[in-house]
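Right, I'll just put the structure down here and ask away after.
One protein chain is absent from this view; the other protein chains keep their places.
On to chain A.
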Amino acid sequence: MSSVPAKRSSLGRKFWTQRYLMLLTLPAVLWIIVFNYIPMYGIIIAFQDYTPFHGVIHSPWIGLDNFRELFNDPTFRESLSNTLVISIVKLVFGFPAPIFLALMLNELMFKRFKRIVQSLSYLPYFVSWVLVVGLMYTLLDPETGVVSKMLVHLHVIGSDTMLMGSEKSFLTLVVFTEIWKSIGWNSIIYLAAIAGVDPQLYEAATVDGANRFRRVWHITLPALKPTIIILLILSVGGLINSNFDQLYLMQNSMTQDAANVLSVYSYKTGLVSGRFSYATAIGLFQSVVAFVLMYAANYSSRKITKESLF
């Protein structure tokens, strides 16, 4: 066995020396091939008038008809703009939030308190959206909801405001609950990066007379930069996607326009109305845009900051 890898390219040698590690990744690779790559042939039905009777191969081809209809469909345009608005607001407020939380947690002197806060802050991540939205209906009920009552007393809203049934408060609720749910979980990766910073740097800075803010600004944040950039690239790629669970559950007859994002629209046309090809066209459009966005973010980041994902 050991005689085999004597003369190989460096990549091959590296692969061979890590063969057991590679073997361990095998299930994950198989998983991706089976569930992500093989089903991908299904996207061809976006260019067909798909009927189950004829199947994926024999359904009649209609070229770009679905896409032509798509770009003339006002509901599609509406859902596209909803998707982008929700995602951008989520990015603007939701992206920096866990960084702040991580920085603040890191500055806590009392370690036990820090651990408790950290655990509590990532618990909501494990609560399903079904429960969260159920809680929202209860807490925001204008007659019986605790949070609603509190907001009325603070004169933030009028006494008859239905928060769950208003297009105006919809975006705020979407972004706020999303941040509440994910802030703790997302801060873990930053806390891990902070833990990797050499303590000597802080000591040296203290000796040089740097106060706490200076230390955060000149040591902690630069150490976090690569992590921040990579996560930002990934988030930009996700701008065109939205949280289906959250929006689908929060949708009701009074917020149906505000909650109509691409994934909800494609679900409704595909699975509810049975227009499989049209729904696939929506999905394909979404994937192509996501790919372009991510590639663009990666490219500009490589040019500007020299950090990039690939």
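The rule is short, and it goes like this: a residue touches a chain if its C-beta (ideal position, glycine included) is under 8 Å from a C-beta of that chain, and two chains touch if they have at least 3 such contacts; residues count from 1.
The definition used in the following text is that contacts and distances are computed from a predicted model.
Its record in UniProt calls the unshown chain "Extracellular solute-binding protein", which is the match among "Ger(X)C family germination protein", "Ferritin", "AAA ATPase domain-containing protein" or "Extracellular solute-binding protein". For the chain left out of this panel, the touching residue among A:47, A:76 or A:276 is A:276. Across the interface with the omitted chain, chain A contributes residues 1, 19-20, 23-24, 26-27, 30-31, 50-53, 55, 75, 137, 141-143, 160, 162, 164-165, 252-257, 270-276.
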